[in-house]
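Of the protein chains in this complex, all but one are displayed in their positions.
And now, subunit A:
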Amino acid sequence: MTTEKTPTATKVVNPDAAHDALTAVDPRLLVREQGLKGYFSEFKRKVHAGDLGSIPVVIGLIVIAVIFQTMNSQFLSAENLSNIAVTMVATGMMAVGIIFVLLLGEIDLSVGSVSGVSGAIVAVLSVTHGMNEWLALVVALASGAAIGALHGFFFAKIGAPAFAVTLAGLLFWLGFMLQLLGENGTINLDGEGVVGQLTTYYFSDIAAAYGLAAVAVAGFFLSSFFDNRRRAAAGVPSRPLSDIVMRTVLLGVIAFAAAAMFNQYKGLPLALVLFLAVLVITDFVLRRTAYGRKIFALGGSVEASRRAGINVTAVRVSVFALAGLFAAVGGLFWASKIAAANQSAGAGDLLMNVIAAAVIGGTSLFGGRGRTWNALLGVMVIVSIQYGLALEGIATPIQYMITGGVLLATVVIDSVTRRTQKTAGRA
């Protein structure tokens, strides 16, 4: 910063700030103090500005754990938590796809039906027609992506509202799935097959869970460390080392606690490993590639994106294709969980749970704000409630009402923080 100021600029500064204006650094600049103190002051500033991030949902998870644990001591057992971790993957995978669509500020109501279609395709091809299961799996995923791209085409190219297109898709693909399954209505899958093992396979060696935790922690530390060193070398603001260490320790505690918990039951579930891999990859794509930047840009301002030379139609179609693909992935995990493709797949409260998971996790319904990690937190909340109530033998009607209440609470928190953000100039 130079102290050089043009006469006009000095004139317009108000008298109180006039003294400061002469100093080299503008007092309004957000300069972070180094060390722990700086970390906390930054945190306080963010909370005041309504930038709560994941705090509400983490607090919510703790509250859920405490309540259900006091009701039934089985809730925090390794078996129950392992089951929650496996069950949540189907909904979670679909929530990842929905988050991409929500980032555009759009909605996809067809993901439930598309997931049912994907399960039905695998079952019909591999069981009824005897196709190789891997091939059937690829066909199912490709169909999901193609269905999503079709929705995207009608939305982006023809200009029909995404809400209406995917509502039509919800009905159409539900009918398509029922037609595929035929009169029988249920096709049982081979529990030892590829799809069957998606949710039943556990890495029983205790080294697997600890190893994954160690790799995750080391990977996180090294990538932050080297990224930071590059920033420091380039002379742009960087995080203090203590900050990185603190984050790494926090991640390490959570990762190793989870690993120890899984090892007390059957070991590290394959489903969870796949889910975490998808989260890491999609998060990377969204935040570190030009494609991800385009998605955020479209969620912020379509006109600005178009002027910046972004191919709006292509990005929109591709995002809906991704939603379809992840719906298909979720459908496979769903079919794996019940070891069959049946008429109720993709129906009921699945769609609502998927959207609720994305929103509860902290993805904005208004576009342009969110991360795929939100899917993990949100789906943990929803599935924990389901399992906790099931342990108590509380029936589905009450489950629906409680999940609905949680969703409402989340959007209320979202709206209130948005209002705070507006007054803090951050909306």
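As a working rule, a contact is a pair of C-beta atoms (placed from the backbone, for glycine too) under 8 Å apart; a residue touches a chain by one contact, two chains touch by 3 or more; residues count from 1.
We adopt the following convention: contacts and distances are computed from a predicted model.
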Name under which UniProt lists the unshown chain, selected from "ABC transporter permease", "Sarcosine oxidase subunit alpha", "ATP-binding cassette domain-containing protein" or "Zinc carboxypeptidase": "ATP-binding cassette domain-containing protein"
Contacting the left-out chain in the complete assembly, out of A:222, A:250, A:304 or A:411: A:304
Contact set of subunit A toward the excluded chain (per top definition): 1-2, 4, 6, 8-9, 11-13, 26, 28-30, 227, 230-231, 234-237, 288-290, 293, 296-297, 299-301, 303-305, 307-310, 367-369, 424-427
